[in-house]
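Structure provided below as structure tokens; questions to follow.
Shown here: the complex without one of its protein chains, the others still in place.
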Amino acid sequence: MSDLHTELKKSIIEQLNLEDMEVSEIENDEHLFGDGLGLDSIDALELIVLLEKDYGIKLTDPNQGKEIFNSINTMADFIEKNRVR
Amino acid sequence: MEGVAVTGMGIISAIGRDVEEAHFSLKIGKDGISYPDILSTIHQNLPVGEIKLSNSELSEILNLPEDHAYTRAALLGVYAIRELLENSGMERFPGDTGFISGTSVGGIDKTEEHFYNYKENVADRKYIQAQHPGFTTEKIAEYFGINGMVTTISTACSSSANAIMMGAQMIESGKLKRVIVGGSDCLTKFTLNGFNSLKILSENKSRPFDNEREGLNLGEAAGYLLLEAEDQMAGENILGRVVGYGNANDAFHQTASSENGEGAFNAISRALKKAGLSASEVDYINTHGTGTRNNDLSESVALKRVFGDHIPEFSSTKGYTGHTLGAAGAIEAIFSLLSIQNGKIFPNLNFSNKMAETNLAPVTEIKSKHIETVLSNSLGFGGNCTSLIFQ
Partner (left out) sequence: MSIELSIINSVTIRDSKVYKNGQLIFKSEPDLVISKFLKGIYRDQNLKYPKFFKMDSLSKFGYLGVEILTNANIQDKETALIFANSASSLETDEAYARTMAEFPSPSLFVYTLPNIMLGEISIRHQLRSENIFLVSEAFDPALFIDYSRGLFQQEKADKVLCGWVNLHNNEYDVFLWEIARSGGIDFNEEELKKLYLPTHE
């Protein structure tokens, strides 16, 4: 697991107030929404803020989020390709 | 049971500074949407329904001393109630008049303006109390010497609709004879940034009920009605009546509406039941219709559930004013009463294509029609849904 994966898990747990959740409990390919981690639409918006704040990536169309936020893997891939910091 | 009569109204919004100006704009299809001039914000690309009067201009019109602590929402509220008083034919409000005002942002405008100055600037400290949402209501009451029951409702975008409902309820239960009801909300950086972070603001003029709608425009307004027990009126003319009201929670999400429009469905059903009317007796619906993907679909589904294949003619007037949050229910109540008085359906602006999911079309050209009964919806964050029926 890359540092980025771990870093993402940490900030998701912290930013989205996932109480009692440990980094080791989130699988890289687990769905973040729906059956997986059970995030909701407000969490998705908060993830958009996270992308901008931590990695300088601005999502203009919130619908893009659906694919990017599928799992930690998809998020990490997207960040690697697009990060400006 | 006593009837609840509307005997006065006053409004200021982006489409005019009084009822007559608003009516004129509604008739000719002229919206009040512009880029922000008065509100200082980095979001110059976001259209808003702004009232082009600065706080100092408003203060001057209202003859307020220079060092007053009125928030913008209070200034707008006083402005609108001055008109209401005038057209009720009364010289001043009798001592037993109640005042129920809805707001969502209250005095937050003053807070953000002075937030960083409080420590250094003693003169600005008078605004610290202004962030109390009740403060705006108190200031308005103070201006008019209202010392009956005075209260503030904070239920987001249905605040002033709930003020009308609560006022009508208080009159029917005999608790009050006369009550000023409505709401006031101004544009703020607070709400503009907040709605923007929810990705529900459109960079173009809002297009309620259109298949390609992309979000709402925020607006600012104050609107108030004078409600009186019909057998104990002090006002001179009856402009209309509140005959039904219903409130329900959507119980789905903090801000989003449910797919099946459960909250709106229940609110409309309750309002019809309260009015003793069947669905087929509604002549026109002034919808909530904000122009967001979520609201307009959910509200359309609710309409289909209540009215089946016979949905009355409907339009959203938010294309004119923007979404004025806590004031929306009250200004749309005034528009609904104007529809009844003048036999006109005011068009839903910027609509071209029906939503694929529901295939419903609002009225898009001004239309003359004998209108007896209007349903007005206000659906707020926190799932708070209110429907009012006017005759």
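A and B label the chains in the order they appear, each numbered from 1.
In this text, contacts are C-beta pairs under 8 Å (C-beta built on N, C-alpha and C of every residue); 3 or more make two chains touch, one makes a residue touch a chain.
Given the structure is predicted, the values throughout are model-derived calculations rather than measurements.
Novice: Among B:162, B:339 or B:391, which one touches the chain that has been omitted from the display?
Specialist: Answer from the full complex: B:162 touches the omitted chain.
Novice: May I ask which residue of B:3, B:29 or B:134 touches the chain that does not appear here?
Specialist: B:134
Novice: Hey, which of B:59, B:147, B:249 or B:294 is the one touching the hidden chain?
Specialist: Considering all chains, including the one not shown, the answer is B:249.
Novice: What residues on chain B make contact with the chain left out of this view?
Specialist: 104, 106, 108, 111-112, 115, 131-134, 138, 149, 151-156, 162, 166, 169-170, 172-175, 189-190, 193-198, 247-255, 262-263, 266, 270, 274, 380-384
Novice: For chain A, which residues reach the chain that was dropped from this view?
Specialist: Touch set of chain A with respect to the missing chain: 16-19, 38, 42-43, 45-46, 49, 52-53.
Here is the rule we use: only the chains that are shown with their structure count from here on.
Novice: Distance between chain A and chain B based on Cα centroids, please, to the nearest Å.
Specialist: 38
Novice: Which stretch or stretches of chain A touch chain B in the complex?
Specialist: Listed in rising order, the residues are 40-42, 45, 48-49, 62.
Novice: Please give the residue numbers of chain B that touch chain A in the complex, ascending.
Specialist: Residues in contact with chain A: 197-199, 253-256.
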